[in-house]
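One chain of protein is taken out of this complex; the other chains stay put.
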């Protein structure tokens, strides 16, 4: 039987204005969390609802997990002000996960802003899994492609520790100050157009603001490119009982019209979703 | 126009189990507070109501005031855990005050537990005032008598800094472990009986739990001894607008049946009160 | 930030709520009256009332309960002792009256016709702490009759304060509007109770009391929204307003002004602070007048 667990803060690093990378000690979550899953944290006693954060990194041996979050309101502010050694009440890991591509397809990870958090963990998972079965795979399949979007260069947050395994991000920025001039979805379109990304040999994994996910879904649909998106909703419970965190699905009727992001997701086949 | 004022904590000293003596920097309250008055503190953002605490000491020059409080619930706990330099939002000084005895009468201060807090400040005020007009007063009038009650010796909290001006407390304890064996009201009765306290030459000032105040009032009534009591009520506003903190009065009818402890008090002529 | 209701202008749409700011004397020491939209006085009845014994209040999650029980001096002493000071205070005086019967309300309204210093009347048809306070106030027929009779008795601008302890607050508002009310004040408190788990005793002397504060803000906002869409007269929003943003939300929902109650207990300068915050909010939205916000809810 699962239960809420106290997770002790080990450290906080500010990685950009209002963005914090934190590491918590909690062995169960550290051991079980997979890319795409989230933890549901109670930032303090003042709040009724927990706050959902993607698992950004785990270390099963050390028994730690990381989150990367932006201070938006009271909940994330409380979190960012935690002192070393203080604990937060954590549920998790919750939700489904990113699944590895079918054989012959390469993972294209498309992240916007903080959406990079679960993709980073997925890149590591892919790297590990693909290394294991590397004999049967081409180099092309092995290394995921990582496309990251930011509004402007100064707000770009690079995922930590991916360089070491040879995964480097291509950047897109709205103002052209870093990498491609345009959105990260436009960058993907660009790379499809110039043949660097071949739809038939690719699977897209996206995480970022909802308008970006909608754009990504429609681009991928156009190219018959399989696309998984990780979605966000306000989550009163996080484990499937309140029916608050719903997303509208394609062709769903009656009860099936809406699915729960916390339990049926947060990762969905983008073709199933009505944005 | 008065307004809420941030009071910065200078220090906290634990003076007994769950009892804390704290000094705050707030010049206005420091300058204006008189014995018997209270400050109304907002212990944190979680609480709707402020918490009332008697002013225990002031230093107009240094711009500080002190409180002495026992941790009972969330509000006083928050207060006790404040860090040096943190501020609380304070209203004050509020309420009426202890008035000096008529000429020819000596002040008998009767305190139970933390009720000693405002009495200590009053002892200092009396000492100052009487020193000024000492030429016209007898020594008997000059020095107030201080009777303090405690459940048991280990819980006794002596008012700080009174020794220096020659005021020493006589103690009563329920279990006889310190001073007189019995309540502080019984001690007063005892001292009246053996002539050490002469009703016609005395005025009693009491502060402590309500049953004690009731006992004190009835003893004093018996001996025709003028008696002022400081009372406590849960105080939503503290400045007279909510009508929540009421006490029943003798002979009051209609609107006058109940008086507000925060504004008509907290110090009342005990003969006016229905306990 | 000036607003105009029933032909009366108010310096700001932020007023004090009845029973939470006394009769002016106390609040004057904390709030500059010129910056107060209006001072709504504690309910006054024909005869003096002692109110209920202590304990009369208790803190609850996000709110509080009270069973003051309308302690007040009665209309005659009110006119003698309080009104003169209120007249001198540089703010609007809204006199809140409470009765046990329609005849009481009529008599009170008549009596206040003759004196100076009364800018508006507010009928408290919704006190949960007196016998029948809610029974009558939640009956649209009774409200119709009461407002009708008072309307015939006075020319003063007439605000009618209604109860949320009903399945259909809109009918109550309509009953008032249809019978000549100049504005609807909504809401009064919700009936509630608290129990001491150690003594098994109710925490209020009168067993139950009225719930106020941020806890009831959603209920108040829903009431204001529905009423504003149903009646043509202005609505005055009340319930759990602690900040300028809260006030803005009530205006957006359809209130033309708001009253601040429980917030005053925590902070005696609350109305001034809330008004300042609302002004700042209006500036940030590029709106010149508070009235530009009223009823702007996007549905």
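Which chain is which? They are A, B and C, in the order written, and residues in each are numbered from 1.
Simple rule for what comes next: a residue touches a chain if its C-beta (ideal position, glycine included) is under 8 Å from a C-beta of that chain, and two chains touch if they have at least 3 such contacts.
Since this is a predicted model, take the numbers as computed values, not measurements.
One chain is not depicted; across the entire complex it touches A, C. The chain omitted from view is touched by exactly one of C:6, C:102, C:115 or C:193, namely C:193. Remark: the omitted chain is touched by one listed residue; of C:216, C:235, C:274 or C:290 this is C:216. Seen across the whole complex, the unshown chain contacts chain C at 60-63, 65, 134-135, 138, 163, 165-168, 190-195, 197, 199-202, 207-208, 211, 213-219, 221-222, 225, 240, 245, 248-249, 252-253, 281, 296-299.
Even with one chain removed from view, chain A keeps its contact list with that chain: residues 1-4, 42, 47-50, 89, 91, 233-234, 236-237, 239-248, 252-258, 263.
The rule we apply is simple: only the chains that are shown with their structure count from here on.
Each chain gets a centre from the mean of its Cα atoms; the one farthest from the centre of chain B is A.
Chain A and chain C, compared by their mean Cα positions, are separated by 49 Å. For chain B, the set of residues touching two or more other chains is empty.
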